[in-house]
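Every protein chain of the complex appears in place save one, which is left out.
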Amino acid sequence: MGVRVVVVGAGVVGASVARVLSRYEGLEVHLIDTNPDVGWGVSKANTGIVHGGYDDDPDRFPLRAELCALGNEIWHRWVEELDIPHAWSGALVVALEGDQRGELESLLERGRRNGVPELRIVEREEALALEPNLTPDVEAALWAPTVGQIHPVRATVAIVENAVDNGVRVHLETEIRGVKVKGGEVRGLETSRGFLEADIVVNAAGLRADELADMAGVEFPRIRPRRGEYWIFDRSAGPKPRRVLFPTPTLTSKGVVVTTEVSGHLMIGPNAEDLPPDAKDDVGNTAKGLEEVWERARELWPRLPSRRLVIRTFAGLRPEPEGGDFVIGTTEVWGFVNAAGTRSPGLTAAPAIALRVRDALVELGIELREKSRWKATRRDIESTIDLSWRERASRAREDPFRGRVVCRCNLVTEREVLEAIERMRAVGVRTPSLDSVKFRTGATSGTCQGSFCRVRLVEILAREFGVPLWGVTLKGRGSEVGVGDVKVLLRGRA
Amino acid sequence: MTGRGKVRRLTCIVCPLGCEIEVRLDRGPGGDVRVLEVRGATCPRGREWAAQEVTDPRRVVITVVPVRGGDPPTVSVKTDRPIPKSRIPEFMRALAGLEVEAPVRVGQVLAKDVLDLANVVATRESRSMGRSFGERP
Partner (left out) sequence: MGTRVEGRRDVVVVGGGPAGMAAAARAAELGLDVLMVDEGERLGGILPQCIHPGFGVHYLREELTGPEFAQRLASRVEDAGVDVLLEAHVPEVRWISHAEKGVRVLSPGFSGEVRAGAVIYAAGARERHRFEIGILGDRVAGVYTAGEAQTMMDVYGILPGRRVLVVGSGDVGMIVARRFALEGAEVVGVVEIMPYPGGLTRNVVQCLEDFDIPLLLSHRVVSVRGRGRVEKAVLMRVDEGLRDIPGTETEVECDTVVVSAGLVPRVEVLRELGALIDPATGGPVVNDRLETTVPGVFAAGNALVINDLVDHAAEQGEQAAEGAAEFLRRGGIPATDWVRLRPGEGVKLTVPQLLSGERDVWIYLRVNRPVRNARLSLRGAGREVRLPVVRPAEMVRVKLMAGEVRRAKVGGREVVAEVYRG
């Protein structure tokens, strides 16, 4: 008889926990999320930066400090194993004035304490040689070569695919209604799809981790949503930095970043706006927030492209726990294990958090034995845009679906869409959505923002899922692309 | 404008000039609308249009009709003559249940004498799908 572990929250943290636990004999691992797909909560909208580990004060935030540096190290391995699109571009933390320089020194010092390798301070000339379009007001910068970038949703998808390959079961669109605790021990979860027995519940519920803890009667700091807004420019818009550029950080935030995303777009953001505790879904953009981002970004990167070259703005929420540090490990209820409070650097720390959860299981007396057969690797969908012309043409000659370009801006072919759909199914996606395809292939996220290809994707999704065209959604139930066939209203009144 | 009758003001649509036209009209003994005077139009075509527009406005109706087994799954259609503007909603409702079989060719009459007003004619083709819906091409 095995131990049943239910991980609540299929974001990057929950996914990492599931993957790490999938390695052990005798654990039956389930991954639950309310969303129609994995990685759609906090993981969806952030900078995608794998931080170095120099930001977090080990005295005040020991978990953040330790797990960020460790997480960075693990990501270097995971991106290879799981074929996650990434760029180890390194970062410059830019100091503009004398007193900011002092801040750089303390970052350097902190980084060394946290075990971050290869950090050093570069002077103005070197900083400008590295990034010629950087503000001439730069005085010095901290150079952190281990900083990198990933696409956070694609990373989450990759991790879950690998976890599923290793036996993890995923339950999407499943709402948690209660945690059953008896005699001080977790027994299971009441869900919208019925009762799910559990010996261990891992709380990776992101913005709602406090609510889940409440259900279990576990003390947990309140989580406030902190909104960040972003601008993304067209791929043709530049100049673009080669490295991630940070301002010198403040207490609340690492500041507005200027970076070239993995997909090659210039991106700026986020600001940090604390929202009321009940605004955990408010991912709308505001003029005020975006203006703030623009002004901050210009301080680092005076040659921002014209606003006419903006193709997208978006906002994301980070879970900001009272107290400021991650909340990880066993609790007063046996079997209820936290992997939460994952504000920044949550994405970076995720794999390290997963190891902590594993250790918590050991602490609870669960014997963990590695499987003799565990698959460490997973392959990504081959993107046509990443291939050379020769490869593109030869693939298309072998496979007509590789020759049918659906998304023109990002050169996504029908083959990639079909593969995405197959993989959506493999992780348990039941509602066809455009976002599921977008996050796996990049379709609809280019210059035209889907005005050409959205309908084509709808056609393919409807065909593959056997639903009417208007039943395909943007991002799950309630976001259907249409209200019916073109005559639906007239017939109703006939 | 002075004199008997009612005045209606229109913006002319005959050419890009967009003249502001005033039409004075009254009702004849049989209740029919009669045009007494048209002012403001700078050309005869505009005068003619305005008179027609106030007495009996008509439009060609353009819509689509679903095609069973068709690629694409609709055809665009038009009425073969203008119909009275006031009857457009009724006309549209009368077409709401119409569905045709693929293939459809351009010029094909898909419905005859709808409400005794006009025929509905395809303006686009729809081929028979070589496959049933749900199958990959």
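The first chain written gets the first letter, and so on, giving A and B; residue counts start at 1 in each chain.
Please note the rule applied: a residue touches a chain if its C-beta (ideal position, glycine included) is under 8 Å from a C-beta of that chain, and two chains touch if they have at least 3 such contacts.
None of the values given here were measured: they were computed from a predicted structure.
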Displayed chains contacted by the hidden chain, counting the whole assembly: A, B
Residue touching the undisplayed chain, where the options are A:S106, A:S192 or A:S236: A:S236
Contact footprint on chain A, counting only the chain that is left out: 236, 281, 283-287, 290, 308, 310-314, 384, 389, 392-394, 396-397, 400-405, 408, 411, 413, 447-452, 454-455, 458-459, 469-470, 473-490, 492-493
Chain B residues that touch the omitted chain in the full complex: 10-13, 16-18, 59-64, 66, 71-74, 76, 78, 85, 88, 92, 106, 123-125
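Everything below uses one rule, namely that only the chains that are shown with their structure count from here on.
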Approximate Å spacing (C-alpha centroids) for the pair chain A, chain B: 53
Complex interface listing, chain B residues touching chain A: 64, 66, 74, 92-93, 95-97, 133-136
Of chain A, residues touching chain B in the complex: 418, 463, 466, 485-487, 490-491, 493-494
